[in-house]
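One protein chain omitted, others in place.
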Amino acid sequence: MLTTSLPRLRGLAATACAALVLSACGGVVDDEGDDNDAAADLPDAELVAPVAGMTCDEGATPTGEPIVVGGSLSLTGPLAPTATLHNAVAGLVTDWVNDCGGLDGRPLEWRVLDDQSTPGTVTSNYERLIGDGVDFVMGPYGGAATLAGAGPVSRAGYAYPTATNGAPDKLIGENHFPAWQIGGGVDDPARMFDAQADAVVAALESSGNPPSTAFFATAKFPTTLSYRGAVVEALEEAGTEITGDLEYDLGTTDFSSIALRIQTADPDLVYVGGLGADITNLYQAFDGIGYEPRSIYVALPAPPAVADLGDKAEGMMISSIYEHHEPLGGSPVAQYFAKSYSEVAEEEGVFPLVETQAAAGLAAWQILLTGILEAGADNAAVIEWLNANEVETVVGTLNFDGYNNYGADINRVAQVQDGTRVLVWPEDVSGAEIDYNP
Amino acid sequence: MSVSSLALAQTLLNGALLGCLFGSIALGLSVKWGHLGVADFFHLSLTLLGAYLTYSLVTEQLWDPLLTLLVTVPVFFVVGVAVQWLFLVLRAEPFTTLLITFALFIVTESVASMVWSPDLLNLRPRLSDGFTTSLRFPEPLPQLAVQPVDLLALVCAVLMVGVSAWALRRTRAGRAVQAMRQDADIARTLGVRVVPITLAVSGLAASSAAVAGMVVSLRMPLSPTLPLQWIGIVVVATMLGGLGRPLGALVAAVVLMMIQNAWSLWFPPQWAPAVTFGVLFLFLAAQPVRRFVSEATASRRLA
Partner (left out) sequence: MTPFRDLSLWRQFGAVVLCALLAMALVPSFGSDFVIAFGFQFVTWIGLALSWSLFSGNSGYASFGHGVFFGIGVYATAAVLRHTDAPFAVALVVAGLVAAALALVVGIAVFSSPRFAGDLFGMITLAMAFIVVAVVSNLAFLDGGTGVFVRELAADTWIGESTGHQFVVGTAIAAATAGVAIATSTTRWGAALRSIRDDEAVAESLGVPTYRYKVLTFAASAGLAGLAGAPQAVFLGYVEVGAVFTLNIPLLVIMMTILGGITRWWGPLIGAASVVLVREALLDIGSPELSQIILGLALVVVIALMPHGISGAIPRRRPTATGTTTGTTTATTATTGGAR
């Protein structure tokens, strides 16, 4: 094959080189209006107390023994991009509380240990933090890490708030307070992902044009596989024909075969159970064969990966619990968070706009802070109070009544419309109607 | 051509072109491992650094990606020379060099994370359409498409690997390198200046990482842990091609990626890595490679 097509390839190569050289001066688009500047449109925001029931005493210096919150985060290694974001949120919240005069007048302190993306180190990190006498802990990022930390944290009787724990069908205990309530409103422990699947199907049906065919491509990763299983069932029940369902290895870079299979099936809906940069690589493969999917749903894409797609991401649907707009984004807390997060994130070099991860990070802190404010700096009291009450957070009102402490169903669907991400389902939090007509 | 055979041709083509990129990364590894006895994992880090430098020069200085080579290639040459000089000063044994290159591998990952953040960086949206619009094949195969970046990968791979293979076989310096591999002491008595040649080879290998890094930055989103995704294919291609044989490594990388893509077209893609490396085992068991390998072992035995 190589020998027969060599002359032709040589011709192509020559043209390509010529094209590249000709475009030498214009090879790069000076795109100043890129994602970095998206955050500049955010309005200035007033300093307000981060949680309900707390008064912000601006200018007052907190005094006395600090309340130390410890956590383990994967600041290096493969999980670092998202864990760095959660570390930025933790630092921001600490400064925020202290700018407001502290927690009951006491300063808040954040202590983080890097677990290098290794679950075994998560366990010893929490043992170390608890042994060093931190007052409270904050959960790590990632399902495996969360469960590795649950052992020591539960044994020591600490409250265990988590931001985006993706391994929900196993009980951590009454001390587990998840911000992203993946299993919210579901009674059967075996069907913890149904809430998420129902949100997807309801969102699609609200358009009036639900897909008649769907093609699934899912990364070999616990959370995405569990999602996929529930969504396949829910869509089939809703009358959608599944024309393809395949899995790919985590870390796949060449999606050309998968793109070709999708092109051959040409479904109404492409469901990508992908995370990180999968979507970037998949679209590169689509570009290569000149195919444009009729509609696409992505489970857990990295925010910069979606932003970098530009116009191609228009209409893309994404699993979400928060996008920054009314009504959720209208509160003074959300406004202040969005503004200060964009500044902190830029310093850390992570994506500057608040979406699911950053919002869940803040919500986890709001859960903990509310518990401390209401019940005092004592873990047992905080656990008892949180189990009996509701908490106002940036992602909505949360309670911890159900199995594994999942209470409210806050699974939502976002869509990229006119270049921005907006929630399109359910109606009480949506900022726009779904635009779906495959 | 029917639809499915067209699809096969397309995916094989894509696999081959991505294989070219991995082949260009394997080039430096193969030469250093085979001829200098350094299993250089730091070479993968250099490739990543090259990609990040390209990214910065393009996004901040608005340079053309190809022009960045004017800076990165000489800088990396110096780095390659410096690392090899360190090994010479230490009189490092193979195990020692392995440890040092691992250590530098860890250091680079952290430096990249510090300087460029652990988040994904993607150069693609900043590129003009000339880089991103796929090109159609001329008649009679207008259905087949190819991306300009992939063509660039092909050109870079063919140029670099071709020149290295030619230089090793045909030039005086290249033959000196071969002689050093056989026996450094005899080479020295025959008038080969071992130290300068060793340093130069290491510098050139590092320069090739700058070129490969440029292609990487155009081809895929960057993150500090990216080299861990290449290790499998690059190391296996290097060894399968025969250490010190850049052309062998390139062919091996191309073939491995083509197998992977062909499998993924019809069968469950999640089994692709197992199949690719399983085929490798079968291939190794087969006779054709025997000559390759026995040559390699024979030459090492002579040492």
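Note that the chains are named A and B in the order they appear, and that numbering of residues resets to 1 at the start of each chain.
Going forward, a contact is a pair of C-beta atoms (placed from the backbone, for glycine too) under 8 Å apart; a residue touches a chain by one contact, two chains touch by 3 or more.
Nothing here was measured: the structure is a model prediction, and the numbers come from that model.
Checked against the full complex, the candidates B:V78, B:L159 or B:A274 give a single residue touching the omitted chain, namely B:A274. Touch with the chain omitted from the figure is made, among A:N98, A:N125 or A:S256, by A:N125. The omitted chain makes contact with just one of the residues B:L62, B:I106 or B:V195: B:I106.
Although one chain is not drawn, its touching partners on subunit B can still be listed: residues 33, 37, 39, 86, 90-96, 98-100, 102-107, 109-111, 113-114, 184, 228, 231-232, 235-236, 239-240, 243, 268, 270-274, 276-278, 280-281, 284, 289-290, 293-294, 297, 300-301, 303. Where subunit A meets the chain that is not shown, the touching residues are 75-78, 111, 113-114, 116-121, 123-125, 127-128, 130-131, 143-144, 147-148, 150-152, 155-156, 167, 170-171, 220-222, 225-226, 247, 249-250.
Throughout what follows, only the chains that are shown with their structure count from here on.
Within the complex formed with subunit B, the residues of subunit A that make contact are 1, 8-9, 11-13, 15-17, 19-31, 34, 75-78, 80-81, 84, 220, 246-249, 251-254, 256-258, 260-261, 264, 276-277, 280-281, 284-285, 287-290, 302, 304-305, 308-310, 348-351. Taken together, the subunit B residues at the contact with subunit A in this complex read 3, 7, 10-12, 14-15, 18, 58-59, 62-67, 109-110, 113, 116-122, 124-128, 130-132, 134-135, 137-138, 145-148, 150-152, 154-155, 220-221, 223-225, 228-229, 257, 260-265, 268-270, 272-273.
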